[in-house]
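Only one protein chain is missing from this complex, and each of the others stays in its spot.
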Amino acid sequence: MKRATQATETPQVGRSVPRLESWLKVTGRAEYVHNLRLPGMLYGKIFRSTVAHGRIKRIDTAAAQALAGVYRVITSKEIIQLIAEPYFGPAFHDQPILAIDKVRYVGEPVAVVLASDPHVAEEAVHLITAEYEELPAVYGEVEAMTSKAIVHDVLRPAGTFPDLKHLKDRKNTNLALDFHLRRGDAAKAMKNAARVFEHTFTTQQVMHTPLEPLVSVAESTESSLTIHTASQSPSFVRIEIARLLGWPENRVRVRVPFLGGGFGAKLYIKLEALVSVLSLLTKRPVKVSLTMEEQFFTITKHASTFRIKSGVAPDGRIVARECEVWWNGGAYADIGPRVTQKSGFTAPGPYDIEHVAVDSYSLYTNLPPAGALRGFGIPQLVWAYEGHTDLMARELGIDPIEFRRRNLLREGRPQATGTVMKDAATEKVLERISALLDWGKPFDRGTGTVKKGRGIAIGFKACVSPTTSLAAVNVNADGSCIVYCSTADMGQGSDTAMAQIAGEVLHMAAESITVVHSDTDVTPYDMATLGSRSLFHMGNAVKLAAEDARNKLDVLRKELNLAADCPVSDIFKKKYGMQAGNVTGAGSYIPAYKSPDANGLTDNATPFWMVGGSGVEVEVDTETGKVRVTRLVNVADVGTPINPKIVETQISGAAIMQLGFTLHEKMEFDAQGQLRNASFAEYKIPGLLDLPGTMVNEAVMAEQKSGPFGGKGVGESGTFGVSPAIANAIHDAVGVRLTSLPLKAEDIWEKLK
Amino acid sequence: MRREIRFRLNGEAVSAQVAPHENLVEVLQQNFGLYGARESCGQGMCGCCTVLVNGTAVSGCLYLASLAENASVETVEGTGEPDAVQEAFVEASAFQCGFCTPGFILMTRQLLEEQPDPDDDAIKHYLSGNLCRCAAYPEIIEAVKLAARKRRKA
Partner (left out) sequence: MAPFDLAQPRTLEEAFALLDAEGARPLSGGTALMLMMKAGVLRLERLVSLRNLGLDRIEAHGTLRIGAMTTLSTLERSPEVRKGWPVIARALRTLSNVRVRNVATVGGALAHADPHMDLPPLLSALGAKVVIQGRNGERTMAVEDLYAGYLENTLGKDLITHVEIPPLGKRGAAYLKCTTRSADDWPAVGVAVVLGEETRIFVSAATDRPTRIADENALTGLKIEGDLHGSAAYKRQLLKVYLRRAIDEARNASH
């Protein structure tokens, strides 16, 4: 683990540097909030709602409070003493820290027991009872549009998003946002089309299940608060907690070490407001550490319904498309409204279609809240439009790859919003999948009860915009270097990538660079680690910061009459007479952006496009409907890979995760909104035995000209094509089309009977 | 309620005051500051809590600490220099967030003790009780094979 500080001429970008923290991780010594114990710390255990929708009539905490070892039991009553309006959320201020007056889903936090011994706190939770006056509940996203069951009496949009302002104080609706896009005249073009196809696809509610369950610790004084949290968005947490308390930002400090997985579960604000008030109320450090089961009651991925309709010209070109998407946001909006809009505008898919209409609706229901999960709504959309594409190709008798070729959205052509496609390698991705599958060659269809099939799918995503990243790069007197940034390394390898970018600028080995983890007292602002934005935004900020430091060093060399190539340590020695001082470079990056107009149109919707697709070969057992994925190829445009090995494993990991969402994973609710499978015993994520027979994961040769050294995000692209490619392959194998996820063997068997 | 138990921990004789309902992971964390074994699913299905007791892998989050009395307990923190398995996991890039990694490393050590040259099928079966949500599975299989080669050479 030697660390050199000497300069190097070896390129840092494009090198598969092993993760900087590799040895900490393989020796079990990497820092996670999970590991944090502070002197005098109390553990909080949560008492949760048992009804999906109800007015709280009574909460009886007496027996819990009386249990030996219990420090205190807290309900919203105590919290209101501290914060008059204790509601949080990134898009709507709709989520109470603990339920107030009403509960809106089974599993919603209602009370917390605090004790020094977590076993005692857990025991006491069993002694709390609550009575509810049950209200009618609504679970389905389409049903929620017209249901008489209203989840929120009044809507409370956060002030931060201008496009939500018109929803303020709106009543008698479950609609948290509707996004509409109109380009050309889809209705008219549909009428004139030679063929019209319409299909409806649905997806299920699933959970991220990071193996380090959500965990936060807060410690407080009269005038300050330090939050140690497994968060993907420390800067947002600081701003939101400061807002809740009415404090300036500098009294709230948010620290984030490594995350044991995130995938969107640890975004915005989750347990942070709760631990903050618990610590302020007790004047003790407080830790709330969820169990795997509790994670299912905290944040999930949107279930969705997508009605898609296309008009096709006689030459096989798609001329019109109408998309209606309903997103099941659960009881609290979280970032759902952003999913509705930011994903909504790509609902027509990576196809060049002149007339487009999109209607995308974010709905409240009485289910656990939904937010961002690796793809921010895109996998739900690709699932639908790529199934639709395949069905059309089949009906038209056109080869599915040829059909896509005819309609593909190519470089320089306007996307549905009107934004022109730039540095988006749609063609390369499509052609590479075709080549990897040997699409043109004869294919063995299987024999007996085992039938074989193959399918492909391709999707794209616009990076969320506009968002800001700031970074600082410090060069010390001995020439060693520290990068300060608030990007959370949750396994995606951001520390390593940022060190490579800084190292490339400063001619230093990435391995010799230290990356300081998020600490809002130290590291500059960053919007969040989400949506594959960090490599591009923070990468650009780090590059600018490193260049700034390098320029300052060059200026010093000149001032001190030193040779242009003299070692950095000589500069400081000459200037300060000893090993002393340092130079700090600063970088700030925000891309250009233009908000969509009333028709959802803009000529600058995103700073970059992500493209990802998959090709699949399957075997289907015709007696049982069981599907085996024998081959899975995943291809993505990630610009120029900064770290090729990490890029490959990101594509692979994303695809395997999506494989779980495709074949096994589903949160199963009963008619009362009770979750029946909130544990790994009954919620099955993929394991080693579920891997495809063979797998190929590739980045195409590409460059994102506006990205740092040609790079851009990669974390989500591997998810895009997996689900529809498998459904398309099943159709190819046995002629059965499934339109809802997950693809259950039983459903295939039903249709084969 | 608490009772002193003695056992060997990573080769050293130690003792701890434990309550009967405390599991091995809790005792390793609160009494010895060892966090390599960690509770995740809480049901013995993910393997994050893997600990070796008398050379046998157990799910530490389901294993009562009292039952480790007089036993030899090993964790990923181990004693000395990193071994071939750890080297192989680093070289093969066989982890992302690292939360499940200690469990995979301990299970791989036990696998290679039993089967010095496992094929893909043997690796998948043996490690099927360890979950990695980042899904570094292809790299983990590579790492196990690489570790096997390193051990045979040594």
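Each chain carries a letter (A and B) given by its place in the written order, and its residues are counted from 1.
Just so we're on the same page, contacts are C-beta pairs under 8 Å (C-beta built on N, C-alpha and C of every residue); 3 or more make two chains touch, one makes a residue touch a chain.
A quick note: this is a predicted structure, and the numbers were derived from the prediction, not measured.
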Shown chains in contact with the undisplayed one are A, B
Filtering B:Leu9, B:Met107, B:Cys132 or B:Leu146 for touch with the omitted chain leaves B:Met107
Touching the hidden chain, out of B:Leu28, B:Ala57 or B:Cys134, is B:Ala57
Note that subunit A touches the chain not displayed via residues 119, 122-123, 126, 623-624, 626, 660, 663-665, 668, 676-677, 681-682, 684-687, 689-690, 744-746, 749-750
Residues of subunit B touching the missing chain are 1, 19-21, 23, 42-45, 47, 50, 56-59, 62-64, 66-67, 107, 110, 125-126, 128-130
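Everything below uses one rule, namely that only the chains that are shown with their structure count from here on.
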In their shared complex, subunit A is touched by residues of subunit B numbered 21-22, 29-30, 34-38, 40-43, 45-46, 48, 75-78, 82, 86, 89-91, 93, 95-102, 105, 123-125, 127-141
Counting only contacts in the complex, subunit A reaches subunit B at residues 16, 18-19, 21-30, 32, 34-35, 37, 119, 208-213, 258-263, 291-293, 490-493, 645-646, 649, 652-657, 679-681, 685-689, 691, 695
